[in-house]
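Only one protein chain is missing from this complex, and each of the others stays in its spot.
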Amino acid sequence: MNITLQEIAGLTGGEIKGNAGLTVSGISDLKGAKETDVSFILSTKFLKNAQECPAKVIISDTLDSIEGKTVIKVKNAKAAYAKVISVFYPARKAESYISPHASISPGSKIGRDVFIDDFAAIKNGCVISDGAYIGAGVVISEDCSIGALTQINPNVTIYLGTRIGSNCIIHSGTVIGADGFGFVEDEGGLLKVPQVGRVIIGNNVEIGANCCVDRASFGATLIGNNVKIDNLVHIAHNVEIGEGTIIIAQTGISGSTKLGKYCVIGGQVGIVDHVTIGDGAKIGSQSGIPSDVEPGAMLTGTPARPVIKMRKAEVYMMKLEDLFKRVKVLEADKKS
Amino acid sequence: MNITLQEIAGLTGGEIKGNAGLTVSGISDLKGAKETDVSFILSTKFLKNAQECPAKVIISDTLDSIEGKTVIKVKNAKAAYAKVISVFYPARKAESYISPHASISPGSKIGRDVFIDDFAAIKNGCVISDGAYIGAGVVISEDCSIGALTQINPNVTIYLGTRIGSNCIIHSGTVIGADGFGFVEDEGGLLKVPQVGRVIIGNNVEIGANCCVDRASFGATLIGNNVKIDNLVHIAHNVEIGEGTIIIAQTGISGSTKLGKYCVIGGQVGIVDHVTIGDGAKIGSQSGIPSDVEPGAMLTGTPARPVIKMRKAEVYMMKLEDLFKRVKVLEADKKS
Partner (left out) sequence: MNITLQEIAGLTGGEIKGNAGLTVSGISDLKGAKETDVSFILSTKFLKNAQECPAKVIISDTLDSIEGKTVIKVKNAKAAYAKVISVFYPARKAESYISPHASISPGSKIGRDVFIDDFAAIKNGCVISDGAYIGAGVVISEDCSIGALTQINPNVTIYLGTRIGSNCIIHSGTVIGADGFGFVEDEGGLLKVPQVGRVIIGNNVEIGANCCVDRASFGATLIGNNVKIDNLVHIAHNVEIGEGTIIIAQTGISGSTKLGKYCVIGGQVGIVDHVTIGDGAKIGSQSGIPSDVEPGAMLTGTPARPVIKMRKAEVYMMKLEDLFKRVKVLEADKKS
């Protein structure tokens, strides 16, 4: 497939600086690009790589010219190349296919142009909306609904009563709606608190591989629209996550905690139960959050502190040996 | 289903304070309760929520009266509501069903009232006891045994030789009995140490979703009775976990470590290999445990210290900038 630079400029809102007559037949990063590819530069520190890359056309949001290249100047190079990738690798089309090896309850409702792959099990009372993709080995328990064009990748497990919106992507191995972790000491033993709520996931949500989103004890664990969750993340019962929040890999959010909108939670973060994280908060990787966080706060560390304070404290901590010596000298001087 | 308050009082050992003639038709938390529900208050700080909640009947272990409500006064409100939930949401009944889409070895022994769902694979030599539930897509390898009334949820994988007791719940995606991580350097390369032990799990154990419990190198990895494990927990080979111990999400226990009885291990904790954690120890979330822990100890941090000491040290750490300045002043004074 050959694409003209006019098409790319149109798609990305870019301006062609150089040979507007070229066409490209693929897209790649600077490392892998061929002569006929369009590539892109995300920081001027990669200028040399761009010059040495065989691609004749480079997308940039900072440079007007690169020696020997035609530049497509855009506002946001990363957004521009994401759009151009979609031209060369178009999204899966809704397709009507139901594997003879799937097990679909006659009490479920399957929309149009749905793809259901081998060994998928869809139980009674489920609604699978138009254009949804259900991968091989997926298990969807009773009374769940899957929105239009949503992709449930192979070997995902969805417990009963779960609601998933449209245009979502759930990656393999993820478990939605398992019991929240609720036990109570009773006469010396541990009594299970039955978890009778559900999970409700909005639209345009992506959840990575091998994540766990637990069902609520009562009511619902809520994942808002446009939330993006990386791999191996744990979301406990009754957590609520606001629109557009991003959670990086291996983070754990404890029960009943509320995350605001447009937060960015780093990897391997732990957040205690029953706290509120304000809109737009940014939490550094590996942080431990013991209490409420103000909107827009930038925290890091365990227990988490404002980033600038924590960075300073870390530096002072490494100078403690010296400080102890200096105090010893002062004490010795005093005695003498 | 309508339940009288006498029935609830009987079930929970509670006392009715108010209109003993009421009936309730459901149970919910304060946030979601309807007028005809029984609800519950777990702390007096939620008193306002209880007053505003439409439910006419509230379970409490601290309050004798709430304006406009009938109170059921109990010893332990959480235990009481756990019991009442079970009335409205009774546990799964043992049910005799074997999916025509399951693959069950003729060399396995299947008890009475067993439920085996679609695409479950049960291999030669397995024993599935009375009333067990085997979810869709579960794989149970050769020579395993599953106890009575135990639930193995969809897409769980159980490696050969595993023993699981009765009344257990294993959540989806969990892997029991994969090889322990054992390699030895030999002439410059890494030689795999074959892992020829197994996993033995007691009774009344619950294991969350996407956990890993590795088989022993020799002998057995042991999970005691009444142990409760949250999601995404890693239990390495030859670990032993004592009765009634609780492990929160994303914690990892390294090889051959022994946890005592009734310990509480927070989330995202790491414990090194070959150490012993005494009975009743409590380990704070995100702690790193480098050595043996005394029975009843309360530790936190990396490396873990007694909670009170660690909390103080964290506070002092954030005042270091000030301390460095004060020492500088003292030094300057000395010179002058």
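Letters A and B name the chains as they come in the text, with residue numbers starting at 1 for each one.
Note that a contact is a pair of C-beta atoms (placed from the backbone, for glycine too) under 8 Å apart; a residue touches a chain by one contact, two chains touch by 3 or more.
Because the structure is predicted, anything quoted here is derived from the model rather than measured.
Undergrad: Going by the contact rule already stated, which one of A:Lys228, A:Lys258 or A:Lys309 would touch the omitted chain in the full complex?
TA: Result: among the candidates, A:Lys228 touches the missing chain.
Undergrad: So which of A:Ala209, A:Ile223 or A:Ile289 would be touching the chain we can't see?
TA: With A:Ala209, A:Ile223 or A:Ile289 as choices, the missing chain is touched by A:Ala209.
Undergrad: For chain B, which residues reach the chain that was dropped from this view?
TA: Contact residues on chain B toward the absent chain are 103, 119, 121, 137, 139, 141, 155, 157, 159, 173-175, 178-179, 181-186, 189-194, 196, 210-212, 214, 217-219, 232, 234, 236, 250, 252, 254, 268, 270, 272, 288, 302-303, 305, 309, 312-313, 316-317, 319-320, 323, 326-327, 330, 333.
Undergrad: When the complex is taken as a whole, what residues of chain A touch the one chain not shown?
TA: Interface with the chain not displayed, on the chain A side: 27-29, 31-32, 76, 78-79, 81-83, 85-86, 88-89, 91, 99, 101, 117-119, 135-137, 153-155, 169, 171-173, 206, 208-210, 226, 228, 230-232, 244, 246, 248-250, 267-268, 285-286, 301, 314, 317-318, 320-321, 323-324, 327, 330-331, 334.
Operating definition for what follows: only the chains that are shown with their structure count from here on.
Undergrad: Any idea how many Å lie between the Cα centroids of chain A and chain B?
TA: 26
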